[in-house]
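Heads up, one of the protein chains got dropped from this complex, but the rest are sitting where they should.
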Amino acid sequence: MQELEIAKTEVVSLLNTLIRKYKVFAPVEQNGFITFQEIHSGSEAFLDYINSKKPPKEIFFPQSERLFSYNLSKGAGWGVEEPTLEEKQKIIFGIRPCDARSLVLLDNVFDGKLYKDPYYTDKRKNTTIIAIGCNQPGSTCFCTSLGGSPFSQDGSDLLLVDIGQKYIIQVVTKRGEKLAKEHNDVKKAEEHSLSLMRDTMETAEALIKSKIEVQKVTEKLDSMFDDPFWDLVSEKCLGCAICTYLCPTCYCFDITDEVTGQRGERVRTWDSCAFPNFTLQASGVNPRPSSKERLRQRIMHKFNYFVANHGMAACVGCGRCIKECPVNLDIQVILNSILNR
Amino acid sequence: MQQPREKAGEWEPKIIAFLCNWCSYAGADLAGVSRLQYPPNTRIIRVPCSGRISPLLILRSLQHGADGVLVSGCHPGDCHYISSNYVARRKFAILNNFLEYLGIEKGRVQFAWISAAEGKKFAELVQKVTEEVRTLGPATRLVRKQG
Amino acid sequence: MKNPYLPLPMRVEKIVIETEDKNIKTFSVKFLNDEDEANFNYLPGQFAQLSVLGEGEAPFGIASSPTQPGELQFTVNKAGVLTTALHNLEEGEIIGVRGPLGNCFPLEAFESKDTIIIGGGFAFTTLRSLINYILHQENRSRFGNVVVIYGARSPGLLLYKDELEKWEVRTDLDLHLTVDRADKDWQRKVGVVPNIVKEIAPSPENAYAVVCGPPLMIKFTLPVLRDLDFPPERIVLSLEMKMKCGIGMCGRCNIGNQYVCKDGPIFTLAHLNELPSEY
Partner (left out) sequence: MLNTSVAIRDIAKKLLDEKKVDLIIGFEKGSVPLRSTPCFVRSTSEADRLIWNVNCENNLAKYLPKTKERVGIVAKGCDVRSIIGLIKENQVTKEQVFIIGIPCKGMIDRRKIEAKLDGKEIIEAEEEDDTIILKGHNLRETIKKEEFLHNSCKTCTHRNPVIYDVLIGDKVVEDQAVDEYREVKEFEAQSHDERWQSFSDEVSKCIRCYACRNACPFCYCQECFVDSSQPQWIGKTTNLSNTAIFHIVRAFHIAGRCVDCGACDRACPMGIDLRRLTKKMEMDVKELFHYEAGINLEDVPPLATFNPDDPQEFIM
């Protein structure tokens, strides 16, 4: 692996150079929390943060996205207008390793063997991911239980490690290397910096106290579908979509038509297994009629079905659902209770 | 109903009027039968009673491009369903205040009582509402734009 | 790369009201572009997403058979937003089609076997496709005996009546029609489908059973087949779920780790027995 370094004082100017050539997304502070947005100046980036409120998945899989539009006027014929997908090359700067990893999980779904989702894959293809490792993981982080770590390189093209005055740049992919080499401020890492990096990484990893044996959870779930456990654990669930909408790996969506005057569009919008309408059929039948079945689906999907289909759990341990649940229905608590059954 | 004349580039307000079947719609009918002149900008939707008007109908009209909404029912005490317009009046009071509170321009949504005998009042009302909405200009708030 | 979300335009050529309650119509549709038609290769059991622009999209089993080229047929029960929009269509109007989607009946496995086809109500659509496929002169010799048991609540609710009459007189097909409630002209069987299956008692030997119908019919037919010694590996079902994308992405139609739109809609009972009972 190749390691480079850049002085922190040069980061803003690095971003400014990148902005000239690419569409650059970075964490910015807005309304009192962090979101990923396109920045137009390097100084807008806010890198001293635990994690963003909304996961950066929305850059690839926006909450509302037009699939195509059409004209309903008489005489317009089959007025379907295909969207143009080509986009300017993008960079996401400062994403957390867990969120970068979530993209690898999403690729399994949207870039499948049989079908490819052109809207997602196009954006993915055109985007370089520059992650920053977590020197100070959050109190609800449990990435190490899911095969990740505060410095996981999965899904990143470059991974930055904060060593005080500088960032070490770990080169993960060819694409990352090419980008890094474009810039004069990026130098080969000094041996002293590398030793600092190793210390930093070790200290940070030790800060994550929670360790859940997720593989065992997966095995246990094999025989837990009809367990009364689900009645108990779902009792306090409000059935809102916070946990799924703020999850970097949840990808369920709805497709609807929205019409204004004679113009219409088919749009894809985030949807959630927490909602009754998600599975309600036109006949009135609903295979998941209550919060019990719906919560079970969320957990089963993440920790059992997805593992069966793609060889990994659909969770990266970012802790957003834990932080934001209005009734403190904590996924770590759920997983531990599963292990204890 | 006669379509509003839209000359090239000239904006004409579109107004949705929800009229109750028993009084206000008959009032509009009387205005027509009496050959009273009033602006052709209103599209009338007949409803059984002003009590049937849900705020959703009003908001949806604005979402889909109405520049103004007029809601009219029987005068208090004259409701065909005895007291529905009284109950509706409470809803309208709350809604009227609330829309204004949120910054929807005063006059976009208006309420009236028109009896079956008040053809003249109806014509004057439509005149007045049309002019007020015209002064406000095209609605932009709550209008759904694609994109 | 082909965009799997884009519907292809088709013209509604013919609309047939199937049932006396007028709630079920069959739409014959033709591709506007020859190229689209050439690319649309399907087999019985598969489905497609039908679009009415401005209203949305919904999945329907393909009721025609690939042995009848030139058009597709869909039989639609009026229930929700999209089906109502379809029912309001007139001949000559354009709709969108996306597909073919999902898997087909295990036709290769059916070869040189007897096929017992059991259907109820308006779920008969893809079974009809299967029957027409097997009966086609180029295919018939590859399959063994075909027994069809088809029931509806009343005679007026049976689909494809003209076709049923033709099938009845054929010698290479054993057709049993039944209704829950007969009218005065009804000459055939009376009784719910599971009871008729019991009465006819098809032999499980070298045979597959294909079951498609309302949940209650399936619930009571499966034990009958089990009593007749049909092994779960040779009982084939077609499932329905709410679907949106049809390509295994939108996440709502799963039964366990299987997506009905992509891995189904056709499953053997043996396979379903391994999955959670959430359907």
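The chains carry the letters A, B and C, assigned in the order they are written, with residues numbered from 1 in each.
Criterion: a residue touches a chain if its C-beta (ideal position, glycine included) is under 8 Å from a C-beta of that chain, and two chains touch if they have at least 3 such contacts.
As the structure is a computational prediction, the values presented were derived from the model and not from experiment.
Visitor: Using the touch definition from the header, name the shown chains in contact with the chain that isn't displayed.
Guide: Every shown chain touched by the left-out chain: A, B, C.
Visitor: Pick out which of B:43, B:60, B:80 or B:120 touches the chain that's been left out of the picture.
Guide: Answering carefully, the residue with contact to the hidden chain is B:60.
Visitor: Which of A:85, A:240 or A:339 sits in contact with the chain that's absent?
Guide: Answering carefully, the residue with contact to the hidden chain is A:240.
Visitor: Which of these, A:111, A:227 or A:258, touches the one chain of the complex that we don't see?
Guide: Spelled out, the listed residue whose C-beta touches the missing chain is A:258.
Visitor: Could you please point out the subunit C residues that touch the chain left off the display?
Guide: 80-81, 84
Visitor: Can you list, in ascending order, the subunit A residues touching the missing chain?
Guide: 31-33, 48-50, 53-54, 63-64, 136, 138-140, 207, 232, 235-236, 238-242, 245-246, 254, 256, 258, 267, 269-272, 275-277, 322-324, 326-330, 332-333
Visitor: Residue-wise, where is subunit B in contact with the chain that is not depicted?
Guide: The list for subunit B reads 55-56, 59-60, 63, 76-77, 83, 86-87, 89-106, 110-113, 125, 128, 141-145, 147.
The rule is simple: only the chains that are shown with their structure count from here on.
Visitor: With chains as vertices and touches as edges, which is it: line, ring, star, complete or other?
Guide: Contact map by chain: line.
Visitor: Taking each chain's centre as the mean of its C-alpha atoms, give the chain farthest from subunit C.
Guide: So the farthest one, by centre of C-alpha atoms, is B.
Visitor: Between chain pairs A-B and A-C, which one is joined by a greater number of C-beta pairs in contact?
Guide: A-C
Visitor: Centre of all protein Cα atoms: which chain's centre is nearest to it?
Guide: When every chain is reduced to its C-alpha mean, the one closest to the whole-protein mean is A.
Visitor: Averaged over CA atoms, how far is the centre of subunit A from the centre of subunit B? Could you give it in whole Å?
Guide: 47
Visitor: How many angstrom lie between the centres of subunit A and subunit C, each centre taken as the mean Cα position?
Guide: One centre to the other, that is 39 Å.
Visitor: Can you check the complex and tell me which residues of subunit B touch subunit A?
Guide: Checking each residue of subunit B against subunit A gives 64-65, 144-146.
Visitor: Flag every residue of subunit A that touches subunit C in the complex, lowest number first.
Guide: 67-68, 70, 72, 77-80, 82, 109-110, 112, 114-119, 121, 225-226, 251-257, 259, 264, 266, 268, 271, 273, 278-283, 285, 287-288, 293, 297, 300-301, 304-306, 308-309
Visitor: Spell out the residues on subunit A that touch subunit B in their complex, using ranges where they run on.
Guide: 69, 258, 260-261, 263, 265
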